[in-house]
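Note sheet for the following structure.
Apart from one protein chain that is not included, each protein chain of the complex appears where it belongs.
Here is chain A:
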Amino acid sequence: MARRPRKPRPPLSLDRALVTPEGVTLNVRLGSGGARAGALVLDLLIMLAILIGFTLLVVLLARAGGTATGPLLMVVWLLGFFLLRNFYFVAFEAGGRAATPGKRLQKLRVVARDGGRLTPTAVLARNLMREVELFLPLSFLPFAFAEGTIDAWVGYLALGWACLFLFFLLFNRDRMRAGDLVAGTWVVENERRQIGAELLDPAALEGDRYRFAPHELAAYGAFELHKLEEVLRRNDRHDQFMVARTIRTKLGRNPDEGYDREFLEAYYAALRLELERKLLFGKRKKDKHDQQA
């Protein structure tokens, strides 16, 4: 019998590529186990707070209404509890943000794994699974603490079995809960990034103070350019001093000549223009060891 060829395993890191229907690859980062757990705890706390508030409201109404309204309020409470337990997650995740309040605070969001639209049924499937992932282990807890050895042992076994589901997320590289697996979803980070200031300053290249010879511009590649960009954006004087010294030494210049920031800005601009021009000709110099370009 011919075995199916093994599919390539997903990488160990949490970075995944997501191809949009337009055919562009977007790099997304999966939410880590810690962030997921944090979101869950926050959501459970919020649910608990809602439950307490709702119960107090029902009790107050019962006090005000007298005995006649008692059964009716019990019905309201039962249905309210049912809705909260089963549809808190569904209602929030089926909304525009695809995230419960806890997930929003952790900057997470639910996404369809195939890159398509997240459907309400997928949201329902991933959250009904919480029944075995979360509520089943919880319901076994009393057994584990029960009196009598047999009950306790059954409880421990059941609890261990249930914990398989509870920690399912840690056993696969895609950080999928059982619910995610069944619904075809995963949870990704949804972080916002501010646009950085343009570092390419034409003024930095004017005048003859900083002219770089071709061999000086060939000393580094894109990787070092990005590190230099980070240093410039961080604007820490000590870092700039150290980096400027290193670069000057590498270029064969006097390590202590001129102002550090000015020198770095000029070198950044010159190097980036040089590398980008080469990029237009299809030559990408990855780092300083890259001899191809």
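The rule we apply is simple: contacts are C-beta pairs under 8 Å (C-beta built on N, C-alpha and C of every residue); 3 or more make two chains touch, one makes a residue touch a chain; residues count from 1.
In this section, contacts and distances are computed from a predicted model.
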Practice problem: Could you check which of "Phosphoribosylformylglycinamidine synthase subunit PurS", "Aspartyl/glutamyl-tRNA(Asn/Gln) amidotransferase subunit C", "Stage II sporulation protein M" or "NADH-quinone oxidoreductase subunit N" matches the UniProt name for the chain that's left out? | Solution: "Stage II sporulation protein M"
Quiz item: Among A:11, A:33 or A:116, which one is in touch with the chain left out?
Solution: A:116
Exercise. Looking beyond the chains shown, say which of A:42, A:62, A:105 or A:136 touches the absent one.
Key: A:136
Self-check item: Per the touch definition above, residue among A:41, A:56, A:242 or A:273 touching the missing chain
Solution: A:273
Quiz prompt | Footprint left on chain A by the chain that the document does not show | solution = 4, 7, 18, 20-22, 24, 26-28, 71-72, 74-75, 78-79, 81-82, 86, 93-98, 109, 111-113, 115-126, 128-133, 136, 165, 178, 181-184, 190-196, 198-200, 202, 205-206, 222, 225-226, 229-230, 233, 272-273, 275-277, 279-280
